[in-house]
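Here the complex is missing a single protein chain, while all its other protein chains stay put.
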Amino acid sequence: MGMYPEIDDKLLSLEEAVGRFIKNGSQIAIGGFTVTRNPMALAYEIVRQGIKDIHLVCHSHGQALDILIGAGCVSRLEIAYGGNGRYAPTCIRFKKAIQRGEIQFEDYSNYQMSLRFFAGSLGIPFIPTKSGLGSDLIDIEGFLPEIRKEEKVASKKYVVTQNPFNGEDDKVLLLPALNPDVAIMHAQYVGEDGTVRIKGLTFADMEQAKSADVVIVTCEEIVPRSFIRLDPDQNSLPPFFVDAIVKVPYGAHPTAVYTYYDYDPKHLNLYKKVAEDDKAFKVYLDEWVYGVRSHQEYLEKVGNTALFQIKANPILGYAVGLDRK
Amino acid sequence: MGMYPEIDDKLLSLEEAVGRFIKNGSQIAIGGFTVTRNPMALAYEIVRQGIKDIHLVCHSHGQALDILIGAGCVSRLEIAYGGNGRYAPTCIRFKKAIQRGEIQFEDYSNYQMSLRFFAGSLGIPFIPTKSGLGSDLIDIEGFLPEIRKEEKVASKKYVVTQNPFNGEDDKVLLLPALNPDVAIMHAQYVGEDGTVRIKGLTFADMEQAKSADVVIVTCEEIVPRSFIRLDPDQNSLPPFFVDAIVKVPYGAHPTAVYTYYDYDPKHLNLYKKVAEDDKAFKVYLDEWVYGVRSHQEYLEKVGNTALFQIKANPILGYAVGLDRK
Amino acid sequence: MAAYTDNEMMALAAGRFIRNGDIVFAGTGVSMLAATAAKRIYAPKAVVFFETGGIDPSLEEIPMAVADPRIMYGTCLNSGLIEAFSIVGHRKLHTIAFLGAAQVDKYGNLNTTVIGDYHKPKTRFSGSGGACDVASLASGVITFMQHQKRRFVEKLDYLTSVGWYKGGDSRRRLGLPRGGALAVVTNLGVMKFHETTREMYLAEYYPGITVDKIVENTGFLVDTSRAVEAAPPTPEELRILREEVDPQKLIL
Partner (left out) sequence: MAAYTDNEMMALAAGRFIRNGDIVFAGTGVSMLAATAAKRIYAPKAVVFFETGGIDPSLEEIPMAVADPRIMYGTCLNSGLIEAFSIVGHRKLHTIAFLGAAQVDKYGNLNTTVIGDYHKPKTRFSGSGGACDVASLASGVITFMQHQKRRFVEKLDYLTSVGWYKGGDSRRRLGLPRGGALAVVTNLGVMKFHETTREMYLAEYYPGITVDKIVENTGFLVDTSRAVEAAPPTPEELRILREEVDPQKLIL
């Protein structure tokens, strides 16, 4: 029994968490949004373990998405947006992979993807929306018909139907639910009872976690039960949805964790440069992912100076005056 | 301009809020749940103003529901549950009104009603669920066909349909959305910027507020902008959904407000006794509702001793050791 | 005379169904008692939660309603109704619900709405609340009943909450792939349901209660061939119930 008897059976290392729960072909939802709270330590570990043929299901994603695609781990993608703010208006390895025909992909919107996860979390097979009527998101399918027969893939991209509750000609779109094999996410806090607390925006992390078969949470800190239970209004996810917990400080670097650290402009600019060039990108992966044995070793490469620069003001939540160019 | 320039145009008295926004025939959703956070001051004011023919849309309600029905304000009801915990396993005036055929009513379940408000808040005409298949909630309609033609009433109680996303014989229930005319609720805090914060369980208050045309919030305190905006993760409703704000300390008495006060067992036992008898109930209304000009006057009748007894421990949220028999 | 009350025996008989890891949906009254007892006695790693959204509260004092502020303190999460019901139905979780009812039929379907005609009732009850929802969605339902002929009926006046529907695989064919009635715990014994026909049978009669008495008080035929006497409460079980679960005797 370890330091935290209540979650002893869930506390794993990165290697164990990925090794136990992520397989070739897994359908995975990633927590966070573009430059914030990407579960980077998990993404790096997935790359290191050489997982292949991942089916990613995403709303708007940035760094974790691009690393996983760039390292060749992804063969299939349902996505609303691949971008990293100013550092990559379109994610670079994502863009290249699609332009080169290296992955199968299908477009949805952010709201649609969020609602699909929500439907999955409720155990209902579909959910209606008005969003997307008339767009090519509906009219153009990305996946081939044979893929649609697979268990975790919707049998149709959308269904357009009449509202049965009034006489008018009122149309709605039905979105198929998503139930990914695994949801991976990074949180500020996990209580020693296994309760998860995210500060700041939660995006669709909760819907993703509750829709998935398995949930892996990395966190900045594991905090006492007495702390996490003192104001449960602030908590995000009850323990029974979580299958693996890994304590990984700076586990979202180079993306931001509100109240802990900002995104790292230097690293994102470095990434932007190398990602444009296949060879340079390979060298980057060798150096920053394959070449380190742990996230701790990765952070030593990032260096204290950079980590100090991005340290967030705990109230404002970001690094005041950080040079973000 | 008053003390709170940001919400000056929304700060009303109870009389003004009810007089301006609640009409004969209004469809109303009530915040809270059985013995907690019922907007009692608003309910009493609705009774005092003699509003008639209210169409209530509820999940599980207790004291406010029973007062409004008992005072003859309600002619139509969609409801999942009328009860007040130990003090009335079935709400007494609610029970009598239905047994005597005094109101039109239709039964749904808690989840169904919550989902109907949620659908209304999303602007979608219906939402699917598995809950209720095979039950008489579906098979027996309460409302007559002519009512179903009205604008705020669903044209059908439910629709049972096939899931279009797989080949199997998989059925789902479609629930019609709700968009009440008015949602009334009681919160612990409203910021001087108009932001609402509820501590403890929110039930379906947020879904109700976001589904309604008009939202009236009573609160225990109006707190500084600097306080309510310091940790916005804890807030419940943005200012732009709120149409009227009334500061009414103890505005939920005799029901509980977590961290402020407990439910009042003495008053609820008194109510239980009088509600069983038509004459005694009339005397109760005369004394406690019609006979007082304001909630302040009502609280003076309740008395300091009773209010001290139910004072909540601010951390535990309830009155420790309160005699609840 | 037994040194324990009906409510005590019922709370313990129901609590014995709970296993570590179960998510236990509790209502008011005996159901609250049974859930709390289960966690304190049989399954410390079970999670007690309420349809109102209070998940795993510390329950320093026993709540008297599912919206009691006592279920908001010390929880792991204070959620909303939609989230709470999504937990009840979540395919990853084994959720057991404790319900009460006014009528039950031989397939474990429940009525908590009305006696008599729906539109012009003889007696109106509180209504479904979350009962219909958990009966539709949970992994299993355990119902508390007073064992009387007028409550164990051939045909419900109103079917609020689906148990095994019309027996056999009729529940699954409704579109409800999991769940169903697990047991009915009464003041006389414990009723269970046949594995394929889904008809109610007598599983346990309490010490001092005869099989005949149960048959007499049941409004339809029940198989009694598998009936055994239930284990009486142990002194330790009673001590926990009385001293820790409900020392104020608000429900006991």
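Each chain gets a letter, A, B and C, in the order it is written, and its residues are counted from 1.
We adopt the following convention: a residue touches a chain if its C-beta (ideal position, glycine included) is under 8 Å from a C-beta of that chain, and two chains touch if they have at least 3 such contacts.
Since the structure is predicted, the reported quantities are computational estimates derived from the model, not experimental observations.
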Shown chains touched by the chain that is not drawn here: A, B
Touching residue (missing chain; options A:Tyr4, A:Phe240 or A:Tyr258): A:Tyr258
Hidden partner chain, touching residue among A:Gly82, A:Pro232 or A:Pro249: A:Gly82
Hidden partner chain, touching residue among A:Leu201, A:Leu230 or A:Ala280: A:Leu201
Sole contact to the chain not displayed, among B:Ala204, B:Ile222 or B:Leu237: B:Leu237
Option from B:Gly50, B:Gly123 or B:Pro224 whose C-beta touches the chain left out: B:Gly123
Contacts of chain B with the absent chain, listed as residue ranges: 121-123, 191, 193-195, 210, 213, 228-229, 232-233, 235-241
Touch list for chain A against the chain that is not drawn: 32-36, 59-60, 62, 79-86, 89-91, 94-95, 98-99, 101, 107-112, 114-115, 118, 130-137, 139-140, 142, 169-172, 200-204, 206-207, 256, 258-259, 262-263, 312, 315-318, 320-321, 324-325
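FYI, only the chains that are shown with their structure count from here on.
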Chain whose average C-alpha position is farthest from chain C's own: A
For chain B paired with chain C, centre-to-centre distance based on mean C-alpha positions, whole Å: 28
CA centroid of chain A to CA centroid of chain B, Å: 38
Numbers and ranges of chain B residues touching at least 2 other chains: 130, 170, 172, 200, 315
Where chain C touches two or more other chains at once, by residue number: 72, 78, 82, 89, 137
